[in-house]
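Every protein chain except one is present and positioned as in the full complex.
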Amino acid sequence: MKFKMKALAAAAALAFAACGAQAEISGKVVKIGVLNDMSGLYADLGGMGSVTAAKMAIEDFKAKEKGLNVEVVFADHLNKPDVGSQIARKWYDSEGVDAIFDVPNSGVALAVNEVTREKKKVFVNSGAASSDLTGAKCSPNTVHWTYDTWMLANGTGKAIVKTGGDTWFFLTSDYAFGHALERDTEAVVLKNGGKVVGKVRHPLNTQDFSSFLLQAQASKAKIIGLANAGGDTINSIKQASEFGIVKGGQNLAGLLVFITDVHGLGLEKAQGLILTNTFYWDHDDKTRAWSKRFAAANGGKYPSMVQAGVYAGVLHYLKAVAAIKSDDGTAVVAEMKKLPTDDPLFGKGSIRIDGRTLHNAYLYEVKKPSESKGPYDYYKLRATIPADEAFRPLSEGGCPLVAAK
Amino acid sequence: MSTQALFGQLLIGLINGSFYALLSLGLAVIFGLLNIINFAHGAQYMMGAFVAYFLLNKWGLGYWWALALTPLAVGATGMIIERLMLKPLYKLDHLYGLLLTFGLALIIEGAFRNEFGSAGLPYSMPESLTGVYNLGFMYLPKYRAWVILASLAICLGTWFLIERTKLGAYLRAATENPALVQAFGVNVPRMITLTYGFGVGLAALAGVFAAPIYQVSPQMGSSLIIVVFAVVVIGGMGSILGSIVTGFGLGVVEGLTKYFYPEASNTVIFVIMAVVLLIRPQGLFGQR
Partner (left out) sequence: MAIENPSTLHDPAFEARYQRYAFLAMALFLVAAPSFIYPVFLMKALCFALFACAFNLLLGFGGLLSFGHAMFLGMAGYMSAYSAKVWGFPPEAAILAGMATSAVLGLLAGLLAIRRQGIYFAMITLALAQMVFFFCLQAPFTGGEDGIQAVPRGKLLGVVDLLKPLAMYYTVLAIFLGGFLLIQRIVHSPFGQVLKAIRENESRAISLGYRTERYKLAAFVLSAALAGLAGATKAIVFQLASLTDVHWTMSGEVVLMTLLGGMGTLFGPVVGAFVIAAMENYLSELGAWVTIAQGIIFVVCVLAFRRGIMGELEAWLRNRRK
C-alpha cells in the first residue's frame, strides 16, 4: 500500500511539471489544424483543398516577415463526432495546436465546438452549416464563416417560394445539419405562405434513395427540398432523374449545393438548380486571380466556398494574433470580432458578438450546357443579398453571449 | 395513404430482395458445403462492382462484358483464398473460419478505401437499359426491372443445378459425408474449392448488378452484408431454396414496412429473425 501511495505522489508531481512546461512552447509557434473529411462524401468540397487554402493564407499574410512562426497540421475526422473530438483534444492537449479550421459535418463541428470551449482555444468553422454554432451553442472561442442553414433557407428557400414553389416535401439528412436546414427552410416556406406536405429522413451517406423519392412522388408536392449535402445531394438528384421525378412535374430544390457537386453531376443533370453561395471563383478580378492560383496548387480543381472560407478565416486569424501578439484563444477571438474583415474573396465584412461572420451572399442559377464556356463556368448571378440581410438577426439566435451584453 | 405508393414500395422491395436473394444464395452455397460463414462476402460483392468499373473505365469493356468476366475474375481470387487460407482451418473449430474471413473483409475494404476514398464512383448505366416503364402508379426504371428478372433467373438456375443435377447431387453428398464421396473417386477438395469460387462469383455478379444504380464505393458491401446474414439465418443456413424465397420475401416485407411504419424498416428483418429463432431455430427451410 505504502509503495503505491509514493508512486502515485511521484506520478502526480511529474504530471504537473509536464503541464507547466507546455504553456511556454505554444507561444513561439502558431499551430493551425485543418480538420475535415478527407476520404468521404465531403472530401471534394474541403479535403486537402482546405489545407492548400490555409497554406496560401499563411504565405499571403507574410507571416515570416512579421516574425510569426506558423505551422499547419491536418487530419481526417471520418464524419464521426467521436473521432473529431478526440483529434481536437489530442491536438490541443499534446501537440500545441492553437486553432482549428474548416470541420464540415455539423455533428463533428458541434463536438469540436465543445472541446474548444473547454480548452479555451480557437475554432473557425468554414465547412459546417448548423446555425446552432452561433445560436444556442455559441461560444467565445468559435467563429462561423462562409454559410449556415439560416442563410441558405432565406436565400434559396425564399427565392423558390416567391416564384411559385409553394408546396414542399423535404428529403432530409438525418443529423444536426439536415435537421437545422429543414427547420430553417420550413420556417421560411411557412412565413411566405407556402405549405410543407411531408418529410422523410435518410441516414448520412445513403446510396439508394429510391424508396424516399417514391414517397416524395406520392406526396405530389411541387418542390422536393433536398436538405442534404455533398454525395447525398448528388445521389438524390441522379436517382430522381432515373425515376422520372422531374418528368412527372415536380422540381428539385438543392438547398446546399457546392460547385464541386455541380461538377460531379454535370450541367446536363444540374441545369436550372437554384443555389446560394457566398463565393464563386468567377465573381470579379480578385476572386479570379486567387482561384487560378488555387487551382494550380490543387490539381486543376477550382475552389468551393468552403475552401475560400478557410483562406479568409486563416488570414483574419493571423491578423488578430499579430495585433495582440498572443495566441491565447479567447483573446484572439475577441480581437477577431473587433477588427473588420477584408480579403480578396469575400470583400469587406465583420464578425458579430455571437461569432457569426457577416459578408454578402449571392443567389445563383446553374447554367444550361449551351451557356457554359468551359469547365467550372457553371453559375449565372440572379441576385446579391447584402451582408446585413443575409444572416439571421442577432436577436433571433438565442445565443447566451448576446443576452449577457 | 394510397395504393399507388404501396405498389411502388413493394416494387422497390422486390429490387432490394433481388440483392438479398443473390447474396444469401452465395452464402448458403458456401455454408452448406464448407460450414464457414463467409464474412468476406460483402467485400467480394464490392470487388465485383469495382472490377466492372475498371473494365469500363480502363479497358472500355461495357456492362455485358462485365457480367461475364467479373464473376470469373473475382471467383478466381476466391479460389486462391480457399486453397491458401481456408483449407488449413478445416480441422479446427469452424469459428476460426469466420474470424479469418472477417479479417479478409477488413483487408479488402481497407485497401479499396485507401485507394479510392469512401465517396462513391459513378458507373454509367448501360444504354440499352436506360429509360423508364410508365406503370401508371410509378415510373419503373428499365434497369431495375432487369435486375429483378435476371436475379430470379440466376437464383432458379442455381437451385436447379444443385438440387436437380448429378453435379449437385455429388455436392450435397459431399456435404453429408466427404470421406465416403472421396472414396467413390470424386475429388472432394477440388469440389470444395470450386464451390467457394462459385459462391464468391455470385457475390461479384450481384456487385455488377449494383454498380449502375448504387455508387461504386468501398463501403457498399459492409452495410448490406449484415442484413444478408439475417436473411440466411431466417431461411435456414444451408438451404438453397430457403435463401432464395427468404431473400425476395424479406425484400418485400421491408418494402411494406417502409410504407406502413418507416421507422422500423431497418430493424424489421432482425426482429423477424429473433422471432423465427424462438419458434423454429433451424430457420424456415432448414433441417436440424
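By written order: A and B. Residues from 1 in each chain.
Simple rule for what comes next: a contact is a pair of C-beta atoms (placed from the backbone, for glycine too) under 8 Å apart; a residue touches a chain by one contact, two chains touch by 3 or more.
Everything quoted here is computed from the prediction, not taken from an experiment.
S.K.: Using the definition of touch stated at the top, determine which of B:Y96, B:W146 or B:Y170 touches the missing chain.
M.R.: Residue touching the chain left out of view: B:Y96.
S.K.: From the list B:F229, B:Y259 or B:F285, pick the residue that touches the absent chain.
M.R.: Here the residue in touch with the unshown chain is B:F229.
S.K.: For the chain left out of this view, which of A:G107, A:G230 or A:G244 touches it?
M.R.: A:G107
S.K.: Pick from B:A5, B:I37, B:L205 or B:I244: which residue touches the chain that isn't shown?
M.R.: B:I37
S.K.: Pick out the residues on subunit B that sit against the missing chain.
M.R.: Touching the chain left out of view, subunit B contributes residues 35, 37, 85, 88-89, 92-96, 98-100, 102-111, 113-114, 222, 226-227, 229-230, 233, 237, 263, 266-267, 270-271, 273-274, 277-278, 281.
S.K.: Hey, which subunit A residues sit against the chain that's not shown?
M.R.: Against the missing chain, subunit A presents residues 4, 7-8, 10-12, 14-15, 18, 38-39, 75-76, 80-83, 85-87, 89-90, 93-94, 106-107, 110-111, 114, 174-176, 203-204.
As a working rule, only the chains that are shown with their structure count from here on.
S.K.: Can you name the residues of subunit A that touch subunit B in the complex?
M.R.: 38-41, 43-44, 200, 205, 207-208, 210-211, 214-215, 217-218, 230-231, 235, 238-239, 242-244, 247-248, 264
S.K.: Mind listing the subunit B positions that touch subunit A in their complex?
M.R.: Contacts found on subunit B: 1-2, 4-5, 8-9, 12, 15-16, 113, 117-120, 122, 125, 132, 134, 138-139, 141, 143-144, 213-215, 217, 219-220, 223, 255, 258, 262.
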